[in-house]
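The complex appears here minus one protein chain, its other protein chains still in place.
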Amino acid sequence: MITLGELAESLGLTFNGEPRRELKGLASLDIAGAGDVSFLSDRSFVASLEKTRAAAVVLHPDYASYCPVDYILSDDPYLSYAQLSKFFDTSVLPAPGIDRSANMASDVKIGEGVSIGPNVCIGSGTVVKDRVVIEAGVFLGADVEIGESTRLFPNVVIYHGVRLGSFCRIHANSTIGADGFGFARNPHGWERIAQLGGVLIGDRVDIGANTTVDRGALGDTVLASGVILDDQVHIGHNCEIGENTAIAGCVGIAGSTKIGANCTLAGQVGVVGHISICDDVHITGQGRVLRSISKAGTYSSGTHLSNHRTWVRLGARFDQLEELNRRITALEKTFKNQMNQEVGEV
Amino acid sequence: MITLGELAESLGLTFNGEPRRELKGLASLDIAGAGDVSFLSDRSFVASLEKTRAAAVVLHPDYASYCPVDYILSDDPYLSYAQLSKFFDTSVLPAPGIDRSANMASDVKIGEGVSIGPNVCIGSGTVVKDRVVIEAGVFLGADVEIGESTRLFPNVVIYHGVRLGSFCRIHANSTIGADGFGFARNPHGWERIAQLGGVLIGDRVDIGANTTVDRGALGDTVLASGVILDDQVHIGHNCEIGENTAIAGCVGIAGSTKIGANCTLAGQVGVVGHISICDDVHITGQGRVLRSISKAGTYSSGTHLSNHRTWVRLGARFDQLEELNRRITALEKTFKNQMNQEVGEV
Partner (left out) sequence: MITLGELAESLGLTFNGEPRRELKGLASLDIAGAGDVSFLSDRSFVASLEKTRAAAVVLHPDYASYCPVDYILSDDPYLSYAQLSKFFDTSVLPAPGIDRSANMASDVKIGEGVSIGPNVCIGSGTVVKDRVVIEAGVFLGADVEIGESTRLFPNVVIYHGVRLGSFCRIHANSTIGADGFGFARNPHGWERIAQLGGVLIGDRVDIGANTTVDRGALGDTVLASGVILDDQVHIGHNCEIGENTAIAGCVGIAGSTKIGANCTLAGQVGVVGHISICDDVHITGQGRVLRSISKAGTYSSGTHLSNHRTWVRLGARFDQLEELNRRITALEKTFKNQMNQEVGEV
């Protein structure tokens, strides 16, 4: 429970209305009822604003006149929503303390206020800094470092030698530091290449569930501070991902690729190995990146969705593109003189 | 062990042959031997039927005359196969009881006939109904509800507040209720948005291994009753998936998208966020869905597989499609009068 006045003050924002109004929850404009705060982040919801039953709304000053209830003014209501969302998170952080079923090597160093859940295993030489939360079933190999206030959700596996910064979060069933996919051909099949590098993760890195970040072959795989990864992402060995780059679900990045800062990769994007992508590049969903990109901007590949029957014909025409080109060339050749004349006339 | 007569009776079907014939296993027509029951679900296997050594075959009446052995008649032999397959499942269901290594909050409510395996963790306020099976290493957060006869395979992680219906199955290493991928830009990078919603899953929902269903930002992510998800699927926050919709491996669905009932999404399909797909839509493999679909039917995108050298040329031609169009337009313009005349003659 927080009052309108307290909430506005905590966000550093001004408000209009009853400062002692109690706010119990956060909901969208359509759903919000008495006691809920809401927000307007997109002008397309102004109609919902006009009908809202929220107790108060966070909005841009431009829309204050449409608001039938108390409001908080923000130049960036979506960011304000992100900030205030944390006040209404009722989920319980695991209490500090080490569960007696945890299995820890004798030389593990544990900071203050750390929570270690049931069945956690921690290998020799590992350092866990202050206020870290390690939930049930997590495995930390030897010589791992976990920075302060980082949280590992249940059943995460961190291999030996991985270093994680502060205020990171890794969701359940993700795997950090498994071997990169490195093999050489030998006369009988594949010879495994020992993956001798590690994974180096900066601060405030957020990693979704069931995501994999492989350890380097030689040298580290690197996620810079502020990187955010969604669920089911795969980062190959020795990749380097720049600050604040955001990678959506099911993206796969092959080994040794470098991605700059402030990039966004939408869902299911695939990036080949050993290339370099500069800062501020945005790839739309399912995009396939086969070459380095040295110019900021938005890039796409693929074709549109069609009715299946139409697509069958389009697919066949695609396969005939060489032939279509030859047919056009033949026409042009036949009528070369006439066309030149036409162009000349223009 | 079951007899032909018992099996036919249990399926509510008629049969031809020796009622006391003992059936010990289930196998395809080519592989089946003495003691095995088999089935014919596709006319292309009639040749296999004629040579089968099965003890009995489930088949449509149209094919009874080709069958050299005892048979059971079914209007839908594939469905009958699904039904009878359960009689031959020799895997052992974990026995009821709570393993002493389980770690449960004091206020957890456990129904009758429940099986809770080793190292399971269950948070405060969680309710586990009758005959639920929770296998080793599963984590249930606080305030979770698990409906009767639902089964969770090893190392599944269910976050706080997730509600699961009856007769569901979630395979190993899947994660239900991790945070949705919600962040707002702040001056320094990304501001996390607390994901305050949950996940609401109906009855008879089947979820494969290593699949992720994220919790809602505000309000729930919803899987209606009868939904089936394969392995490695990702369902973003606040998606709503309609009844009996089937989603194959490696599909990714971005946040806040609504998918109707009785849809099928083939492997690796990607669906953008904030769109709506109506009932009875089918998307073929790797299809990319960027816009809402309001008409039932089958949809596809992408291009065919080619020999790589051919594809290199086709890819280049694709990149020249604007130019090809201009060349055709130039030809048309040059010969406009003649073409009109030609069309006029037709």
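To keep things simple, chains are lettered A and B as they appear, and every chain counts its residues starting from 1.
Going forward, a residue touches a chain if its C-beta (ideal position, glycine included) is under 8 Å from a C-beta of that chain, and two chains touch if they have at least 3 such contacts.
Nothing here was measured: the structure is a model prediction, and the numbers come from that model.
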Tell me which residue among A:Lys24, A:Arg43, A:Lys109 or A:His304 touches the hidden chain in the full complex. A:His304
Using the document's definition of touch, tell me which of B:Asp70, B:Asp179, B:Asp214 or B:Asp230 contacts the absent chain. B:Asp230
Among listed residues B:Ser48, B:Asn173 or B:Thr221, the absent chain is touched only by B:Asn173
Contact residue for the chain not shown (choose from A:Tyr66, A:Phe87 or A:Phe181): A:Phe181
In chain B, positions touching the absent partner: 26-28, 31, 76, 78-79, 81-83, 85-86, 88-92, 99, 101, 117-119, 135-137, 153-155, 169, 171-173, 204, 206, 208-210, 225-226, 228, 230-232, 243-244, 246, 248-250, 266-268, 285-286, 302-308, 311-312, 315, 318-319, 321-322, 324-325, 328, 331-332, 335, 338-339, 342-343
Touching the absent chain: which residues on chain A qualify? 101, 103, 119, 121, 124, 137, 139, 141-142, 155, 157, 159-161, 173-175, 178-179, 181-186, 188-194, 196, 210-212, 214, 217-219, 232, 234, 236, 250, 252, 254, 268, 270, 272, 282-284, 286-291, 297-304, 306, 310, 313-314, 317-318, 320, 324, 327-328, 330-331, 333-335
